[in-house]
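Just below is one structure, and these are the notes that go with it.
Missing here is one protein chain; the remaining ones are kept as they sit in the complex.
The block that comes next holds chain A.
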Amino acid sequence: MQVYLPIAEIPVNMFVIFGMGGAVGFLSGLFGIGGGFLLTPLLIFSGIPPAVSVATVTTQVVASSASAVVTYWRRKAIDLKLATMLLIGGVVGSLLGVILFDVLQSVGQLDLVISLAYVTFLGAIGSLMLIESVRAIRRRKSGARVTARRPGQHNWIHGLPFKMRFRQSKLYVSVLPILALGGIIGFLGTVLGIGGGFMMVPALIYLLRVPTNIVIGTSLLQIMFTMAAATIFHSIGTQTVDIVLALTLMIGGVIGAQFGARMGQNLRGDQLRLLLALLVLLVGMRFAIDLLLTPEDFYSIAIMKGAGA
């Protein structure tokens, strides 16, 4: 069924878009991620203008994280104070992201920056996750005990000033790294059209030592609000949020996520992380190939002013 998208100004097959939303939703439910980093490239590769893809996925991430937040809220596995602090950083980062997005779009380097950032972040995080999960699997196979969080363990981050107490997370840390983390992820999320959960979760666990059971819910709540802010900033700044495209993706996404989550319960954590690491690396590699291989067409055109700009 062909439907004309009011903002993207092209007709798309609704079932294909719905299917994409569903497939990415399945993976996001399986791995407990937003899936933005998969969905944005998929949309771009299928012919949706990059600017529309990035802005619209931020809206889709709001929906997919909202549906998961409901579950974590019920389990009371969200640290509201921590989420608020992350959010303050996130909104500022997101605002800067929209400004940069606009500038890059007008100088014609948006695609390059998106590709480079995907290669860098997906490559780095994918490799780290791969190493970590392989080690975990080996440890499990050799029968060694996985070391639990030790309360007294500290790193340089715990020496920073402006400390604040987060009761639910049993933390007493400086707000600076929290604001910075929220800001960086909000910024990247807005520019790249990703929620950033796959960066936020490891950062909260390894850098701030937030308990694992609190991490996902808190990260999801923060992502939901940051992406909501990004949607509004994109609506005002670039006017590229396509509500019809977003709604189709959301419906596919939330349904897919339920099936993914059910399947995820049958897999071990380290196996899931290994699969996710491979997936992240694969997407990163796809972007790297585009940058390195001689392009089929050296020329490209972009409308700068007038009808359809």
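Heads up, the rule we're going with is that contacts are C-beta pairs under 8 Å (C-beta built on N, C-alpha and C of every residue); 3 or more make two chains touch, one makes a residue touch a chain; residues count from 1.
Convention: contacts and distances are computed from a predicted model.
Undergrad: If you look up the hidden chain in UniProt, what protein name do you find among "TIGR02186 family protein", "Cysteine desulfurase", "Phosphate transport system permease protein PstA" or "TldD protein"?
TA: "TIGR02186 family protein"
Undergrad: Just name the one of A:Q2, A:S142 or A:N266 that touches the chain not displayed here.
TA: Answer from the full complex: A:Q2 touches the omitted chain.
Undergrad: Kindly state which of the options A:I232, A:L272 or A:M285 is in contact with the chain not pictured.
TA: Only one of A:I232, A:L272 or A:M285 touches the chain omitted from view, namely A:I232.
Undergrad: Using the touch definition up top, pick the residue from A:S46, A:Q109 or A:Q271 that touches the left-out chain.
TA: A:Q109
Undergrad: What does the interface between chain A and the hidden chain look like in terms of residue numbers?
TA: Residues 2-4, 6-7, 9-11, 59-60, 62-71, 74, 108-109, 111-112, 116, 224, 228, 231-236, 239, 241, 243-244, 246-247, 250-251, 254-255, 257-258, 290-295, 297-309 of chain A touch the chain that is not shown.
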